[in-house]
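Here the complex is missing one protein chain, while the rest keep their positions.
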Amino acid sequence: MIKKKAAIVGASGYSGEELVRLLLVHPHIELGAVTSRQNAGQSLAQVFPKFANHPGAKSLRFSEPRADLLARQAQTIFLALPHGLAAEYAVPLLQLGCQVIDLSADFRVREPSVYKEFYAQDHPAPELLNQAVYGLPELYRARIKEASLVASPGCYPTSILLPIVPLIRAGLVKATGIIADSLSGVSGAGRKAEMDYLFVECNESVRPYGVPKHRHLSEIEQELSLAAGAPVTIQFTPHLIPVNRGILTTLYLAPEQHFGDNKAMSELGDKIAACYQAAYGNEPFVRLLDDEALPDTKNVAGTNVIEIAWRLDPRTGRLLVMSAEDNLIKGASGQAVQSMNIMCGFPETAGLV
Amino acid sequence: MIKKKAAIVGASGYSGEELVRLLLVHPHIELGAVTSRQNAGQSLAQVFPKFANHPGAKSLRFSEPRADLLARQAQTIFLALPHGLAAEYAVPLLQLGCQVIDLSADFRVREPSVYKEFYAQDHPAPELLNQAVYGLPELYRARIKEASLVASPGCYPTSILLPIVPLIRAGLVKATGIIADSLSGVSGAGRKAEMDYLFVECNESVRPYGVPKHRHLSEIEQELSLAAGAPVTIQFTPHLIPVNRGILTTLYLAPEQHFGDNKAMSELGDKIAACYQAAYGNEPFVRLLDDEALPDTKNVAGTNVIEIAWRLDPRTGRLLVMSAEDNLIKGASGQAVQSMNIMCGFPETAGLV
Amino acid sequence: MIKKKAAIVGASGYSGEELVRLLLVHPHIELGAVTSRQNAGQSLAQVFPKFANHPGAKSLRFSEPRADLLARQAQTIFLALPHGLAAEYAVPLLQLGCQVIDLSADFRVREPSVYKEFYAQDHPAPELLNQAVYGLPELYRARIKEASLVASPGCYPTSILLPIVPLIRAGLVKATGIIADSLSGVSGAGRKAEMDYLFVECNESVRPYGVPKHRHLSEIEQELSLAAGAPVTIQFTPHLIPVNRGILTTLYLAPEQHFGDNKAMSELGDKIAACYQAAYGNEPFVRLLDDEALPDTKNVAGTNVIEIAWRLDPRTGRLLVMSAEDNLIKGASGQAVQSMNIMCGFPETAGLV
Partner (left out) sequence: MIKKKAAIVGASGYSGEELVRLLLVHPHIELGAVTSRQNAGQSLAQVFPKFANHPGAKSLRFSEPRADLLARQAQTIFLALPHGLAAEYAVPLLQLGCQVIDLSADFRVREPSVYKEFYAQDHPAPELLNQAVYGLPELYRARIKEASLVASPGCYPTSILLPIVPLIRAGLVKATGIIADSLSGVSGAGRKAEMDYLFVECNESVRPYGVPKHRHLSEIEQELSLAAGAPVTIQFTPHLIPVNRGILTTLYLAPEQHFGDNKAMSELGDKIAACYQAAYGNEPFVRLLDDEALPDTKNVAGTNVIEIAWRLDPRTGRLLVMSAEDNLIKGASGQAVQSMNIMCGFPETAGLV
């Protein structure tokens, strides 16, 4: 079988590095090019010694990102760039006929005004917003299959949307009053030489940040509003914790139905279980936890899997839903590869565990 | 000045060890005895080499806990024992005229039925519940001063009650619908040889546990109900994170007053700031954060300080309050020493930073 | 292609768990059975939720280890058991015609007296010592190919032997005065509920242990003696550091040749480089670092690769060699799979990265 060629623009950050790792061992992909302004001219092995042994890595060298060259080197292009910059590459690459999977926020929101509100700049390519597909395969598989431009979701949004959307679609929980409390590993901050992310500043530390209006709210609320058929506003609090990888999200939801007695609680529980089973029972990368188990980031680290568990609390009348994912894989690069598999007609699990 | 004698029953756990550290350097205390069933007969320096250099530690040796001997060796006794067992020592020690500061849950709740509901056993000494004082100095200083039995609060309750109680007392927030999302370091689980707390199981891991009905809810809801003058039920989700020490709590509260516009928000903000200033402006161990700062466990680790910050969210109408403390100090042993200082008439900050 | 069946005896420890992970995705293996006394009767997914999504894991259930049943369920058996116990299974399994790959120390040393000196018990099956092959593929590939019983090396020995043996064989360094200073992640201690390995005891801690006569010296010195053609005694100091995985070894060696001036140093450097290139230039799992790079456990974690770098020190006349490996993969389970690939005629890199 002839392999398809892919390229990674911005391959020296954490998401880019993870894309390199995944694509080097992907059974249907040949990694045709990697770019990085700061590492241009260096071999892949020099920048990432850990890839030196991969046969596909020997001849790869970081180049300056140029759309025209990239379009000759690959059909599928991953953009692992800061927002704003990503759009600058997406425009010409699409014109040159490439499939583009963008890991930045540039094409995640549909309204330029929302982009401006949350990212404090005019949208760089509003004409593309209509054609972009939000790359959550479990929700938009059919549209991803037809897409030429996929906006791969943020790490926090993935951990929040996958657990909530089925419940809202099924009318099981209210779309109001939702609270998402998330804990993220430090790689979520990117590979940036900033004091706040030094080992000594993060180790033996846990802290909230970006409250109360984190940028990821824009895409989270957009998708929840679509599911609810009405505008949704949520509370979202991210925290930084001393792990390399992983997001643990705890969601506080209000069931539409009261469950004052054991019978009502049991019936509601059955509906929730059935809802999740219908939505994700056959999904290869969603693990619905049974019994006593609760999500733990160490059980998903290094994989494209998201774990989900839930509990009804008869004391408060709330539904708690908890999820765990690897922020760099299901929350970023793995999910992007999952979308690529769908776009290219590969088995959806190809190259992913 | 003649030093007063203190003893620690159960000095080989993490709270007990921290009490040893604090009392060895306390200016008005001589550590008269330390007990431990498992380490009886060993010197303090053998069990904790790090104390070997303290002049006061040279001659100390762990003994079997016996109330009659303890009452001869010390006037103030700290109980750092599991719940249930603590009461067995409190009863005779009080009869023998000792001051008792209990770090277990045995005397924190006032109703034996609540104790039974949450701790799954009959209360071992219900006749003492009336005389026990809940040892949160910032809330109960006057009563601690007169107490002979102090029930030192749990680590989570301290991180939740100090931020909320003043707001409820002032009528600024509703006592309904409260959510407390807490992250705790692993020392909170105690020094127990269990698989779940092995390094490899906790490092690079974050996970919720004990949902939805953690034992600490009993004392949290009791104290919130007292503040509100009506029964309060809250949502509480603890998580385990890979740090040795520290609790970070994020509280989701509903202000009594709406704040739809900037003016209302500003007015409400002033009230909240004034409320906290009145409650804690002169408290040596409460740090109200200004400006942009948010709590961080690394800024309180090793100290008896709790940090508090808050934000109004005009998008959701909620008030977020965040706190950070060292679970072993302000959340346990430091707070117990603070109570002792009050009971004994020492300066409240003696021996604490 | 029909898959071959393998089984893992003692699959609930860290090495066993890692074997499960590797064999579940191995292209030529079907995992036929996993045993564990403590988890017998539970499904693989219950014990390790992270494997629940693997198609091959759905039907697997831990059983009590019984040689007769295992021999019907698989042709290749991995023993991930404590020393002493492993031999008890190896004997009947070999008689029943299985290939046995033992990850314990039972068949690593050739002399029963050495076993007794270091493991404080009589060797449980001395009659098998002659037929066992020490499973370091880079040194004993041909013999592993013919073996029915492979003694997979210890984690420390792998990190020490691979860097030194080629130098000794080539006569470039003295076999006397060797010092190996090693740093190991906590998973090396196994999944044991002991105080010493609790998170709080290991985090923010680094400590030597097992000095001066660690058990792994028995196999290290045996193999170095074979390489040197004369008895070798070395100094070995293991340390425990707060990482889950990884061993970093620093070796202090004395070159046979003095290198007082730049020319001599340059010539000696060329010989060392050539020696390593000849030994490992084509090895898929040995990465010889160039230029300025030094080994780092994070670059080998999760892989079967060992990194090696070296420096001549003209000030002291010594040769420093440094290696990094994942103690659970190249130091245990990955290396065992590598041996299996050789024994079974699979590509040596099958199922390994």
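Assorted remarks:
Should a chain be cited, it is by its letter among A, B and C, assigned in written order, with residues numbered from 1 in that chain.
We adopt the following convention: a residue touches a chain if its C-beta (ideal position, glycine included) is under 8 Å from a C-beta of that chain, and two chains touch if they have at least 3 such contacts.
Quick caveat: nothing in here was measured; it's all calculated off a predicted structure.
Only one of C:G32, C:P49 or C:P295 touches the absent chain when the whole complex is considered: C:P295. Of B:Q75, B:S148, B:S225 or B:T303, it is B:T303 that touches the chain left out of the display.
Among the residues C:R245, C:R287 or C:K330, only C:R245 touches the chain that is left out of the figure.
Touch with the chain omitted from the figure is made, among C:L226, C:C275 or C:L320, by C:L320. Contact between chain B and the absent chain runs through residues 25, 46, 49-50, 52-53, 204, 284-285, 287, 289, 291, 293, 296, 298-300, 302-303, 305, 307, 353. Panel shows chain C; residues 179, 181, 183, 201, 203-209, 211-213, 233-235, 237, 239, 241-246, 248, 250, 252, 294-298, 301, 311-313, 315-316, 318, 320, 322, 324 of it touch the chain omitted from the view.
For chain A, the residues in touch with the chain missing from this view are 14, 186-187, 191-195, 197-204, 242-244.
The rule we apply is simple: only the chains that are shown with their structure count from here on.
A straight line joining the Cα centres of chain A and chain C is 36 Å long.
The centroid of the Cα atoms in chain A and the matching centroid in chain B are 39 Å apart. Inter-chain centre distance (chain B to chain C, centres taken as mean C-alpha positions): 46 Å.
Contact of a single residue of chain B with at least two other chains is seen at positions 201, 203-204, 242-244.
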